[in-house]
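Excluded from the complex is one protein chain; the other protein chains are retained at their positions.
Presenting subunit A:
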Amino acid sequence: MEQSTFLQKSAPTATKSAALQEPRFVRYTLTAIALLFLSFFIVLPLVSIFAAAFQSGVDVYFAAITHPDALAAIKLTLIVVVIAVPLNAIFGVMAAWALTKFHFKGKNLLLTIVDLPFAVSPVIAGLIFILLFGAQGVFGDWLFANDIKIVFALPGIVLATVFVTLPFVARELIPLMQTQGTSEEEASISLGASGWKTFWYVTLPNIKWGLVYGLILCNARAIGEFGAVSVVSGHIRGMTNTMPLHIEILYNEYQFSAAFAVASIMSIFAIITLIIKDVVAWKSKSN
């Protein structure tokens, strides 16, 4: 509506658009640069994964992804994700509730601490758990005496993954809940609803898309984490190898087709992640 009246008013449209838009050759050149860059860095790598995966034939592909070590790696990765993601989701909601619904001293410091794992190299994220629970670590002797294995076992891999993916849900929810304020919750409480009821029926519907968004990102990183897990895993085949570590071993043994076959499964996960992300972004915008 507004645009059509605007166009009617300004008769010399040609000069107007020339002042507001770049010349055609500039537009085409910039678009070409952007698309070329994305082809070289995004599209070609993605295509090459699938090409390399099927290079030695479909048989090799299915043999690779149904190999006992590959299945064990897939299973371990799923176990880690199933533990780490819900833990960080509950934490994310709790942290966002504390940081956005109340005022208290030291809030900015707490926010920075929540963000810290993003600033730490994955290798260091693994190292810190070695220093705590490794044989020479602070709790090393005690753990050995009680026959508890953390490092080079499942608990270590879970801990490293939880550390690396800790901020994802909180980071998504905090800005969202900040803009929503506290008035709806206050209304619900003053009308007599309990705290849980208020959270369940008032807050959660408001933040659900943000929560899903955070969960997806957290999940993607948890599945694919390499550096941190590599430090604490111990690389025991069929035991403590997650999918990314399994890919590394296959690749270093020059079993390229097998490595890319497992990589192609992870790429499909990544593509599904992107699709869900797009749908969620679209849903939350239309809300």
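Everything below uses one rule, namely that a residue touches a chain if its C-beta (ideal position, glycine included) is under 8 Å from a C-beta of that chain, and two chains touch if they have at least 3 such contacts; residues count from 1.
Convention: contacts and distances are computed from a predicted model.
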{"item": "Complex member absent from the view - protein name from UniProt, among \"Tyrosinase\", \"Sulfate transport system permease protein CysT\", \"Response regulator NasT\" or \"Pyruvate dehydrogenase E1 component subunit alpha\"", "value": "\"Sulfate transport system permease protein CysT\""}
{"item": "Residue among A:76, A:143 or A:263 touching the omitted chain", "value": "A:263"}
{"item": "Absent chain, residues of subunit A that touch it", "value": "16, 18-23, 27, 30-31, 33-35, 37-38, 40-46, 48-49, 52, 91, 94-95, 97-99, 101-102, 104, 110, 112-117, 119-124, 127-132, 134, 136, 138, 159, 162-163, 166, 182, 185-186, 189-190, 194-195, 198-199, 217, 220-221, 223-227, 230-231, 243-245, 247-248, 251, 256, 259-260, 263, 266-267, 269-271, 273-275, 277-278"}
